[in-house]
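Note that one protein chain of the assembly has been removed; the remaining protein chains are unaltered in position.
Note that the chains take the letters A, B, C and D in the order they are written out, and that residue 1 is the start of every chain.
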Amino acid sequence: MLTAFHIVLRRELLLALRQRSDLFTVFFFFLIVSSLFPLAIGPELSTLQLIGPGVIWVGALLSSLLVLHRLFESDYSDGSLEQLMLSGEPLTILVLGKVIAHWCIAGLPLVLVAPLIGLQFSLPTSSLMTLTLTLLIGTPVLSMFGSIGAALTIGLRGGSALSSLLILPFYVPVLIFGAGAVGAQLQGLDISGHLSILIAMLCFSIGLAPLAIAGAVKIALE
Amino acid sequence: MLTAFHIVLRRELLLALRQRSDLFTVFFFFLIVSSLFPLAIGPELSTLQLIGPGVIWVGALLSSLLVLHRLFESDYSDGSLEQLMLSGEPLTILVLGKVIAHWCIAGLPLVLVAPLIGLQFSLPTSSLMTLTLTLLIGTPVLSMFGSIGAALTIGLRGGSALSSLLILPFYVPVLIFGAGAVGAQLQGLDISGHLSILIAMLCFSIGLAPLAIAGAVKIALE
Amino acid sequence: MLLEVRQLAFCRGGIPVFSPVDFVLNAGESIRVVGPNGSGKTSLLRLLSGLSRPDGGTILWQQKSVSKSLLDFYKNIVFLGHDLGLKQQLTAWENLQLSLSMWGAIASKSSVSAVLERLDLVGLINRPVMKMSAGQKRRVSLARLELLSHRQLWILDEPFTSLDSGTVEYLIGLLRKHTESGGLLIFTTHQDVDSISSVKTLELGVTC
Amino acid sequence: MLLEVRQLAFCRGGIPVFSPVDFVLNAGESIRVVGPNGSGKTSLLRLLSGLSRPDGGTILWQQKSVSKSLLDFYKNIVFLGHDLGLKQQLTAWENLQLSLSMWGAIASKSSVSAVLERLDLVGLINRPVMKMSAGQKRRVSLARLELLSHRQLWILDEPFTSLDSGTVEYLIGLLRKHTESGGLLIFTTHQDVDSISSVKTLELGVTC
Partner (left out) sequence: MSFWKFSSPQTFYPVAKKLSVIFFVLAAVLTIWGLYIGFFVAPTDFQQGESYRIIFIHVPAAWMSMFIYLVMAFWAGVGLIWNTRLSSMMAHALAPTGAMMTFVALWTGALWGRPTWGTWWVWDARLTSELVLLFLYVGYIVLRSSIDDPRRGDRASAVLALVGVVNVPIIYFSVQWWNTLHQGASVSLTKSPSMASSMLLGMLVMALAFWMYSIAVSLVRVRKIIRQRESNASWLSESAG
């Protein structure tokens, strides 16, 4: 079981590496989206600081969405999803591998670069740390919930847009508490409440999502 | 030539209709993205009014991006793009039909619903009208430029993300003048300058984009 | 001498895929391109249909160079490749109707039904292509062939794939009718279909 | 009686695709599913490999119901469908190595090269599958078959598609070897391959 997980993870990362542009793309998309807002809204410093955490979080969320659809779709259309399933390993383990690979590609890099972007919005150091921390806890949740939507829309034309639609409601609470924590800290409030809710969501999604995803994949292949 | 244009347009709209969800999806994605920001940023009215136009414009931009990749990709992968090309009609006309169909699906509905969302951000009526007007001029430009990126990335894995990356820089000026016009008007400034730049961009893109797109499609098929 | 091909060459990554190809095709003639997997049949057919550009040599259609008047050339050919060119979510009828009107052929419901009848697809005319079996999809794409028989040059890449024996026979008959009425045919297949008459073969294989 | 199928039924949109299927397959036996396009061969093969759920009847593997121990059953089969299950941007070697390790088989470079040698793919081992011809892709997916010969039940949906005659012969030999060493084989094809010995046929067609 552990080997299966390990092989899937390696497979996904190999695929991403082979298509080097994948890695860069998420990264640059995040950079560009977060820089669009200062452009669209104007350069006042106080406003920027106010909207900074929110914008960075929304940017992370959209970047995560961006590559989500491919997670299952390409494997489905070339028949390798059914081959994966036929390997005889538990499907929950296999999809968990895929989800974690998604996080390595579309979550981890954002966590690492977020402090830099935060600087652009002139956030103070303590906020930058909170931002990074909330992203570190929150992005896996995004990957988990997102994969559910991706799995549900396997093989549907317009699946990419449809899955965004299905997923976004689930992203909302993560966004509220993630961005909320940074905002609260900027105002000098206690954020342990926010953090514990984020952690609770993480545990919850790790428990629930693989089951839901495996179910959805099975349904799609039938 | 006109018939060819007409047939392509009908074909695309028929495809969108057949997949009814396509139409809803762009629409709801727009609604949801524009609602994410108030969630992430917090409920203060004055801030909301300040960021409102920017958020709505970014929302429109991302929604337009969302269905862009499918414009050529699905036709490419099932071989109907080469069949279209083999019809012997000028490729520029054919791609123009596709671009305009994209606008009907991912531009027009947003223009229509934007005033409602503007209300959520408590924008005054005059701003709502400017917002709608700038979107009306700006969204076709988004579709035009966007399609160039989509055509350039035909058949590449990760094309959807890559094309977003290619396109976004072109979107930036549209965004700046579109959102800028609304912002300027909120401050009581004259916006005819903004509008004429937007219109110039529209004319420019209508002249240039079909050629660029047709070239990119030919290259992809070779 | 409707179609004349002179020293046609094609490279992938700098290496020629096949040794230069020469042939001439007159009205009513057909040619079968043969060669093992990877010998360049598909590449050649895409060159001949004007979809890819040759790295050397010329293709003349009615004495005129194809690359100079590509759009006119397109109006004379039908190309069916490995991909079917059908929209999965449209029905058989919608697919045919759209592609025919695109190609400037009149698609009356009655003529389409007649063809679909012969292809045993009548019950499926309003079913999305997505919900058909592999062979049924192939048949829908073949229906275009009969409806576009006024186009002179047919270029078919493995048209017999996934077809059951009955449909293979139908298709052979159709091809024969096309050449007998003066059409040109270029095709490939790995299956044994010796029943097509007056076929030249063009052997690809040695890359120089 | 390794594989026993009883009254297996499958519906699409409430309508049965084929009349209920019954058969028994013992070690060393093979069965060819025949029927015209759309008669339900692919649907049947996907049922037998446990990918779709039957609407009636049972499949027993070694006397045990397949639907109850699906994961164990999967470990006994190889299924090759219309889609190849290859990642286009990975090379032949990477594809084989990944899927073999996934399936719990040892993929030593030497055993893989031996197989690729027989399939005439040696020069292509480090080329992305994307850049291969239709037949070459098929061959890569077939390489898995020989490397997974320890799995007892092979389920192949039109395995001869796009293959040139040499490779068809190789494949027939491989299938014969598999059944001779006690393996089970279920396959479909529209081509004439009468050279496979001791094949039962299962005719689909009449939907009740």
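Details
Operating definition for what follows: a contact is a pair of C-beta atoms (placed from the backbone, for glycine too) under 8 Å apart; a residue touches a chain by one contact, two chains touch by 3 or more.
The structure displayed is predicted, hence computed values, not measured ones.
For the chain missing from the display, the contacting residue among C:Gly57, C:Gly104 or C:Pro128 is C:Pro128, taking the whole complex into account. Contact with the chain not shown here comes from a single listed residue; of A:Ser64, A:Thr130, A:Thr153 or A:Gln185, that residue is A:Thr153.
Of the candidate positions A:Leu9, A:Leu31, A:Ala114 or A:Ala212, contact with the unshown chain belongs to A:Ala212. Across the interface with the omitted chain, subunit B contributes residues 19-21, 24-25, 28, 32, 35, 38-39, 42-43, 45, 119-120, 122. One chain of the complex is left out; on subunit C, the residues touching it are 128, 130-131. Of the residues in subunit D, those that touch the hidden partner chain are 12-15.
The definition used in the following text is that only the chains that are shown with their structure count from here on.
Looking at subunit C and subunit D, no chain is in contact with each of them. Chains making contact with subunit A as well as with subunit D: none in this assembly. Distance from subunit C peaks, on a Cα-centroid basis, for A. A separation of 25 Å divides the Cα centre of subunit A from that of subunit B.
Mean C-alpha positions place subunit B and subunit C at a centre distance of 37 Å. Residues of subunit A found to touch two or more other chains are 19, 157.
Shared interface positions of subunit C, i.e. residues touching 2 or more other chains, are given as 82, 88-89.
Arrangement of the chains shown, judged by which pairs touch: one closed cycle in which each chain has exactly two touching partners. The set of touching chain pairs reads A-B, A-D, B-C, C-D, using the touch definition from the header. Of all the residues in subunit A, the ones that touch subunit D in their complex are 3-4, 7-8, 10-11, 14-15, 18-19, 77-80, 82-90, 221-222.
Of all residues in subunit C, only 49-53, 71-75, 77-79, 81-90, 94, 98-99, 101-104, 128 touch subunit B in the complex they form.
Every residue of subunit C that touches subunit D in the complex is listed here, in rising order: 12, 35-38, 41-42, 82, 131-136, 138-139, 158, 161-168, 190-192.
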